[in-house]
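Missing here: one protein chain of the complex. Every other protein chain is in place.
Moving on, here comes chain A:
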Amino acid sequence: MTIANANALLSKLRGEWTATKPNHQLCGDLLIQLKIALTELSFLPTAGVQSAEELLLAREVLEIGALHSIAVGDFAAFDRYAVQLRTYYFDYAAAIPTSSQRSLLLGLHLLRLLSQQQIGDFHVALERLNSVTLTSDPFVRFPIALEQHIMEGLDHQVFAAVQNVPHPSYVPFMEQLLQTLRSNAESDKLKLSVGDARKLAAKIELHDYSAQVIQNALGYAKELERIV
């Protein structure tokens, strides 16, 4: 398939996606066709120079794909799109103009990591962004503020933040996040309320403790043997 065909497909997809009531089924089919088409272009970048046109095309397909996957609730697909988009947002930053959707999708990716409680990955992803984006971009600032609230324990502010999400696409991930927070709080309560569980835990701890003392002593004996 040539780039012209792919472009034609893309404009069809774009038309459907920007319609007031997009047909998700049709968008999904078009996306599959486009992704197959892309494999014949420079979709999976390897060595060599890619034409800016092909890169722009691939990026737009991925952006629509990512938003579409949220709309139909296929979050695993969103993860894949987000990872693929990073190449276009960072590695090709110099080759193609910045996308208008860039901060929206970066923010969504951050929120997704947060809702999955992948805090380490969340911070790793933050390191990639420059300080201007971090401080002034509303899409990116939102998940960062949420993370700070969670770390400080201000759960009620997280619950309040659902009211003012910067973009409707944020809602599904927010719901996920709240779900995680609720289940965390419940498991904490469970831990505190059951006194028997505590006693049991103490017993297990005692057992571990004596086993550890024995193990340490054996270790010292072995090492001392080696020295003497």
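To be clear about the criterion, a residue touches a chain if its C-beta (ideal position, glycine included) is under 8 Å from a C-beta of that chain, and two chains touch if they have at least 3 such contacts; residues count from 1.
Just so it is clear, contacts and distances are computed from a predicted model.
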Item to complete: Among "Abasic site processing protein HMCES", "Proteasome 26S subunit", "RNA polymerase II subunit A C-terminal domain phosphatase SSU72" or "ribose-phosphate diphosphokinase", go ahead and choose the protein name stored in UniProt for the chain not displayed.
Response: "Proteasome 26S subunit"
Discussion item. Please identify which residue in A:8, A:32, A:72 or A:154 touches the non-displayed chain.
Written reply: A:154
Worksheet item: Thinking of the whole complex, not just what is shown, which of A:26, A:71, A:95 or A:126 touches the missing chain?
Response: A:126
Worksheet item: If you put the missing chain back, which residues of chain A would it touch?
Response: 47, 119-121, 123-124, 126-129, 131, 134, 148, 151-157, 188, 209, 212-213, 216, 219-220, 223, 226-227
